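Removed: one protein chain of the complex. Kept in place: all other protein chains.
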Amino acid sequence: MSLIKVIGNKKTVVLTALSTAFASVSVFAQETAVTATTTANTPEAKVDMDAIYKSVIFYSLIFLSFCLFVAIVGRAIRIYELTREVQGKPAAINWNKVNASLFALFLLIGLYGVYWEYTVHGSMLLPDASSEHGRKIDEMFNLTLIITTIVFIVTHILLFAFAYFYKHSAKRRAYFYPHNNTIEKIWTIAPALVLTVLVLMGFLTWRSIFYKTEDPNNKALQVEVISEQFAWQIRYPGSDGIVGDRNYKLTTGANVLGIDFKDKNSRDDQMADELWLPVNKPVKVILGSKDVIHSFYLPHFRVQLNTVPGMRTYFEFTPTVTTQQMKEKMNDPAFEYVLLCSKICGQGHYNMQKRVRVVTEQEYAEWIKQQPEWLNDDLRKAFNLPASAKPVTAAPAAAADTTAKDSTTNQPKAATI
Amino acid sequence: MSTIAIHDTHHDHHDHGHHKETFLTKYIFSQDHKMIAKQFLITGIIMAVIAMGLSILFRIQLAWPDKSFPFLETFLGKWAEGGRIKPDFYLALVTIHGTIMVFFVLTAGLSGTFSNLLIPLQLGARDMASPFLNMLSYWFFFMACAIMMGSFFVQTGPASAGWTVYPPLSALPKAVTGSGLGMTLWLISMVLFVASSLMGGINYVSTVLNMRTKGMDLWKMPLTIWAFFLTAILGILSFPVLVAGVVLLIFDRSFGTSFYLSDIVFGTQILPNEGGSPILWQHLFWFLGHPEVYIVIMPALGISSEVISVNARKPIFGYHAMVYSLIGITVLSFIVWGHHMFVTGMNPLLGGVFMITTLIIAVPSAVKTFNYLATLWRGNIRFTPAMLFAIGLVSFFISGGLTGIFLGNASLDINLHDTYFVVAHFHLVMGSAAIFGMLAGVYHWYPKMFGRMMNAKLGYLHFWLTFISAYLVFFPLHFLGLDGVPRRYYVFTEFEFMRKWLTVNVFVTWAAILGALAQVAFLWNFFYSIFKGKKAPQNPWEANTLEWTTPVEHLHGNWPGEIPTVYRWPYDYSKPGHDEDFIPQTIPFSQTMSSNLPHDFEGNEEAERIQREWDAQNPPAEQKAPLH
């Protein structure tokens, strides 16, 4: 009778496995899938597909036979236990003992695993911060890491050790111990104290990052970074050191950022393909977005701030290590700082990058001289500004016209009040 | 005498309804809380399997970004042309995975199942305050699920702006294809879901406050009920805010208002919306969103308190502290939402305030953890599958909770925000821990739900495979985050510094596949045991709570006769002086004279006097603990 059960069991195992194993199955395809990629767009691909599906079946059969194996082992254990029971012997397998030992084993292997992760993966992380405030963040991080690691290890040792030592035994009774106010007070207050320290330090670090008193001798360099799907636009302030106004309504094909050139500060603003920053000079990044929310993220400098349409946000930091120094330190001639987007922003989110270079003051001065201005002749005409060399020729209202056209032809009329 | 008569007539009334039950009223439009619990559970399991499948799909993409899987094309059609998932669809996958898991599995599947099952049973009520509303709650949830899944069959694909659906990305179909019809369906589904949660939550609170049996005062309620009760309160107070936010988003999307939109230009095309602020959505969303995290984890904590106490054969350590820490978490969870927004350009001063409140919430969480450990200490632990999962929960709660201390710290969050560190953190503390709580609950109360036992050995296999693979998946992800790898990236190949993590991704994906396959053991066990499992005895775990005094066969109204009266708290396990290692809540102190302790009587002098007299006549047993 039990044999019939076993067979019935197997059949049903196979059925459920078939219906749920699709996840596995699709993965197993990968090995032979390479052949398909080469011929993906040709009709011959169909011939290859057969082979693939065969292999898919092959891999799913492996999973099914594993299920079968589990079923058989389960059945065997059951029969073994039943025979012991019939013979009146004590239970063959003490599952409490098995599970308790597994917890102990898990603790040991787990501890080693944590050690391995900390040393192997832990050495693959970002290098030390390349900015002033970043060092403080790193210190804060290390302190938190030490505290949490200790708690992590100790609590886990207790958890699994208790699980191991206090496994069920018919001879023993649990210790009736419903509460102890002293102990409870201690372990309410102790974490509270530790957290107070962390909160205080975190709060001070946070304040030092966002509330900066300006040093008149070392004024921050203003740079505007505007995000759009899926690129970054950079605007340097030009000789006056001030980034001029922007008005999104002025956006045209020629004036992609909608810079308002009526503002004198805008007229000398420069564009750049890369974000160059002079070392040891504070930089105030002015952030904005054209379309959706993006996030301005410079992991090496511990800088991140969202760019929000309709809102100007600021982050001030001081880079302290040049790209060149970093290349030497990392022993990697290809090393570059990167700017990336860390807020989901659409299908190109994964590849919104810009190179960031930290250079000496001198290099920066030379480089910035070569960067073109945003204001070109067309825009001069549009804004009715005197051309740099030539006299004014354009009709005064050209700029207004183009923007108006854009907004009226493509959009339903906005209700106004 | 009179009480019995009254209850009996009441019960008769119910029985009349019972006779006329058809298939439709019994299994589909059932108003019986036990059936509704099962409906929630099975729908939740199905949604969990779907969401898990989605996660495997995007894990495959992450592990082998340059390989082609013709299989995917067969399954997904144009979303995976040439056997490679498209970037748009990748985002849709993570979005829907998150939405389903957070809302449909861990909110409805967990709270819906166990609140429905246990609140009446553990409190001694015949049903919920409003069984009709309860039924409606399930069917709204079902519709929400159906609509969410329906969005996969829309031309432009499901919502793909992340589960937090930040506008403008979610508001503008131009920004991402998923923000077309897919997003509309997402919003409709979410409104239905919130309606369902509110109906459920209101019902739970009303039931807990009004329908406890005689003797069941608040401080005699099991911790499960406390957890469900506080969770329901959290839901009532936070979900309406999500509705408020969602309604405005619907208006922005479909009618052209500017609640969240302003200053938007696509290329050179200027949108007419003006004056709104996308940050306001984040405030409204996270005002729900953060309590939502606790809505997810608190029921799991409640379940594990009960399961650990029963299986360690020990009273839960610090029952009052456990309740107060739950209350503390409930209150604090309303003033911490800003920690999701440290880097949005919010006022830095606010950031500081939110950091303080956030880190304070770690204190009650720490108390809970220590109390779990103290409960295990010198216990007599039976490793049932439920117990294994409860211990797993404690482990995940510690691991994930500790990484929360990094993220709650505003200055550390600057560099960790929206990286894989966040992914790892919440998958441990709220994903895995809550799922483990749910599984512990399923294994523990399965006999109550279906009248049969699940196979314990398959349970062990399920636990160990899942536990190990969950750690293998999520532990390494922390390090990606510490290296500055942002989440929701379609491939890692575009950035030089991310390439070194490709092999880790392959490893993580294999671990995830292992974890997914391990669930086959559970699904098989679950569905097979419904029909073929061993018949369950009335009190299989020798537990104290009221639900185990009901007959195994379900009946409308739960108890055949009078509802039992409660005399004691639910955690009298291994009480010295008593011959068994558990004393159900329904046993009066007069029957356990040998084990009563002075504080059991809560200052009732008459009872204390009787006890003293009895003690004088019966010399104390040698093991009676003088500690309290």
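Going by the order they are written in, the chains are A and B; count residues from 1 in each one.
The definition used in the following text is that a residue touches a chain if its C-beta (ideal position, glycine included) is under 8 Å from a C-beta of that chain, and two chains touch if they have at least 3 such contacts.
In the analysis below, contacts and distances are computed from a predicted model.
A chain of this complex does not appear here, and its UniProt-recorded name among "Heme-copper oxidase subunit III", "histidine kinase", "ABC transporter, ATP-binding protein" or "dihydrouracil dehydrogenase (NAD(+))" is "Heme-copper oxidase subunit III". Between the chain not shown and the residues B:T25, B:T74 or B:S130, the one that touches is B:S130. Taking the complete complex into account, B:V243 is the one of B:M143, B:V243 or B:V491 that touches the chain left out.
Residue B:T207 is the one among B:T164, B:T207, B:T231 or B:S432 that touches the chain not shown. Interface note: of B:L62, B:A144, B:I270 or B:L284, the residue touching the hidden chain in the full complex is B:L284.
Which of B:G275, B:P537 or B:P588 touches the hidden chain is settled by the complete complex: it is B:G275. For chain B, the residues touching the chain absent from view are 2-3, 6-7, 10, 129-130, 133, 198, 201-203, 205-207, 209-211, 214, 236-241, 243-245, 247-248, 251, 255-259, 272-277, 280, 283-284, 287.
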